[in-house]
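Got a structure here, written out as structure tokens. Questions coming.
For this depiction, one protein chain was excluded, whereas all remaining protein chains were kept in their positions.
Each chain gets a letter, A and B, in the order it is written, and its residues are counted from 1.
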Amino acid sequence: MKRVGERGSGEWERISWDEAISTIAEKWKEYRSKYGNQSLSFYWGSGATGQLAPGNATGLMGRLVNVLEFTNIDYCVDLAMSVGVGWVSASGALNDITNVKYSDRVVLWGCSLSDAWWQFWKPVADAMENGTRLITVDPNFSTSASKSDLWISNRPGSDPLLILSLMQYIIEHDLHNKDFLIGHTNASFMVRSDNGKILRMSDLGQEPTEGPVNPYTGQPTIIDPPVVWDEETSSLQAWNVATKPTLHKNYVHEGLRLDTAFDLVVAELQNYKAEKITELVGVPVDQIELLALEQTKGNVWNLTGMASQAYKNGAVFGQVLVCLNLITGSIGRPGATVGAAWRFFSMNGAVLTPTGTTMTNVPVLGLNQVMDSGKFKGQDWPIKALYVAAANPVSCAADYHGIKSWWDRIEFIVVADLQFTDSVKYADLVLPVAHALETEDVKTSGYFPFIGISEKAIEPLFEAKTDGDIARLLAEQLGVGEHFRLSNDEFLRDRIDNAPAAKAQNITLDRLRKEKDIYLEGPGTAFEGGYFPTETGKANLYCEMVAPRLNWGQDFDPTAVRVPRFFPPHESWPTSEAMKKYPMALMSERLRTRWHTNEYENEWLAEIGQEPLVKINPIDAVERGITDGSLVEVFNDRGHAVVKAEFSDNIRPGVLLYPKSWQQHEFKAGGWTELTSSFPDPLAVNTSFMDVAADIRPWREEA
Amino acid sequence: MAEKQYGLVVDTKRCVGCHSCSVACKIENNLSAGVIWNRILTNGGASMDSAKGTFPNLSKHYIPMICQHCANPACTKACPVGATYKDITTGAVRQDYDLCIGCRMCMAACPYTGVRSFNWEEPTYTMDFAVGDINVPKHQKHVVEKCTLCYHKLSKGEEPICIDACISGARVFGDLNDPDDKVVNLISKRKYIQLLPERGTNPSVYYLV
Partner (left out) sequence: MTESTKKTSRSKGQMIAIIIAALIAAIGIGLWAYQLSAGFVNTNMRNLDSWGLYIINFMWFVGLSAGGMIISSAPKVFGAKGFGGISKVAVWVSICCTVLAVAFVLVDLGGPQRVWHLFAYANMSSPLMWDIIVLTLYLIISIVYLWAVLRLEKGKGSAKALRVLSAIALICAVMVHTVTAWIFGLLQARALWYTALLGPWFVSSALVSGLALVLIVVVALRKAGYLELKQENIVKMAKFLGIFMAVDLYFFACDLLTSGFPGAEGATIVAMLTTGALAPFFWTEIILSIIVLFVAFVPTLRTTSLVVCASALAVLAILCKRIQLLVGGFQIPNISYPTVLTGPELSGGGSSLASLSSSLVYVPSPLEFGIVIGVLGLGALLLLLGIRLLPLKPAAEDN
């Protein structure tokens, strides 16, 4: 379809594929020659994933944007946790969920397990029948909380603060695992007080040596061992030479004060004693202490969802949580770990970059700044065209008016989708895309340990084409068709069969077609034996230097998180500017009938579904003169949403909980997307969906 | 007494109210618009998914409810034409759409609110073709219908669709008359409740608590 009225007016003209492809190609060629390759941008989401699908910039579409050197608009979603974990462990590897049977405790953090990750619930339920205790940390009484042996309700965004308090309690009561800290973390490394860096043998006059060649840089690795205090010799020694490193030491060496990393961490932790932070965290002292003790009981799996990381302090959340497990030593064993259980399978990436050129990542959170200044990382960076696939940013990204601001400044927008979403509504040209069941593909995901074939059930209906076929047509007209003559079969073979992981496990496309699903071998236990892929094989309790997930020219302090520290959320915190005006913490939960806005038109699911609403504790509601089932307006500076109010004692006072995934036309007025913030945190560069302050009042039509 | 008395054990400690069983049933049996045979009740507060109590002293669990396929059904006694009847081989309470005269006596007789559904108009469907199993009897206007215990699958030696659809492993199917069956084992080992036991219908669904 081609737009004939204003964007969003709903006036369309039906055109042919030929006209559509030619129009796109002509415009793209024009923009490329006038403004450069980066003037074409690509926005993808998780609406369609697989090897041939455009989600995650894979498939032939992904190949095209690399060949043509597009701007890739990084959608900045659900990434903060792994950033923080990565600072500490240098990896995102985690236990296979079936290992939960070895866990003595499973602690859910911001994780509505039984609503959002159903496939994890059964292993946990099985483990519970065998004695595993389930603990939920969640401001609200989720279904997981209703199944838990212990539920701790905390203030939204306070998870890192609570965790730091647990660490303080554990260490103060001498319950920490000293052997693990010494043997598997850099807790015993000496830190220079002048620059906060870890003391190395070169500081003591020993020359660094060369090690094996680093496959990524092509250069030999430099070995300059960090230094510890060896109690055996009562002297500073290299960490791999000392026989009895200690956790507690301060020492002055040639006028320079040195402390063990552990001492620095413990000093910081004194700011987070339970009695001091109980008000801020919103948890009674006895419950904080109880949770701390639970963390010391055997194999503890701190299982996280996506809520705690959706704040400005999301990366820090990941960091401090891993540190908690380091302190208790509950990591590197079956059933003892942190975070969601992933089993990644790395495909052959080369098939996406046949010419060696790649797209450039620009975070969506910084896109308005790029449009304002016309520059990205100091270079001129005009963006003129956008291609959206497998995504619905208008409904699902944060800060609707912020999105519109850059959306409106892009001259030519094409949206490829199979449902009439809000993003399609505001496109210039719409391409009908085939459904996942109308093409063969191979699926693998971080959320289950299989790789499987997704078979083609029927031919694409009506005039729909697969994303891959669209890419091929565009490629031909854009003069790069030579790289797109390969068939889907050839693409899949190259993508799968040539992946190192596939060769290791003898996984091929043919085998997948025969067996349908293949269970992936993988490290069942992450960091087995307490080994971390860092320089020294030890985890970074002390994070000397950190880098942002994506450097787009933002200001950041690489030394900001050397010791685990608390940083408050941006808005959703009692001391924030925003909360002075908007005292409620606004957070979301999932609908059981949709994933994001997918299936919004499914009539079967609609029968068991609901309408847009906001759940509010009756105390808060009555205070504001709101009655159960009445229309209310939830609002802040960025916008509003008019929905039905539902009284629920499940909700912590001071919190508003909204089931998400609605399209604009389903609201009485406004929408949730208007209220969320696109504030870019400098280190994780992640959308802080939950970090929102708002208020609520009865809806008056004329207002 | 029937040869077999097939029944269900539902573990309310595992059930998370996801509705997979409800939707699987809908599709398998090609249910028409608005008809749901398997519904998930929230035993908690006043709305679905809410808990009872005041924050933070809260509790809730889910109760998936289908026709209870009672061993002593009230409905089969009440039907004037025998259109609803107890099947001897499986113990399922079945419904013969062709025989039903639409008097709705069974709906008055059944104590289990909402398990029986009358087609108040010509059934309409989302798809213009039938979905689910090909052997499912066609739905008719102005007759009563309800969970069939997937009789079309039982006759093939398969379990009802809702059993496998459960993501939590909360639903177990078996023969309550067989002392070695897993369902009998479960109810002998775990605490359970039944719905409306005082009505004397002897339901074949047990809820582990």
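Just so it is clear, a contact is a pair of C-beta atoms (placed from the backbone, for glycine too) under 8 Å apart; a residue touches a chain by one contact, two chains touch by 3 or more.
Predicted model, so just to flag it, every value in this text is computed and none were measured.
Asks: From the list B:Ala109, B:Val131 or B:Leu186, which touches the chain that is not on show?
Replies: Per the contact definition at the top, the residue touching the missing chain is B:Ala109.
Asks: Pick out the residues on subunit B that sit against the missing chain.
Replies: Touching the missing chain: residues 22, 33-36, 39-48, 50, 63, 65, 74, 76-83, 99-105, 107-114, 116-122, 141-143, 195-196, 199-201.
The rule we apply is simple: only the chains that are shown with their structure count from here on.
Asks: Let me have the rounded angstrom distance from the C-alpha centre of subunit A over to the C-alpha centre of subunit B, please.
Replies: Distance between chain centres, rounded to whole Å: 40 Å.
Asks: Taking the complex as given, what residues does subunit B use to touch subunit A?
Replies: 13-14, 16-20, 22-23, 26-27, 33-34, 36, 44-56, 58-61, 126, 167-170
Asks: Which residues, counting only subunit A, touch subunit B once they are in their complex?
Replies: 114-115, 118-119, 121-122, 125-126, 128, 141, 143-147, 151, 153, 592-593, 603-605, 607-608, 610, 617, 628, 646-653
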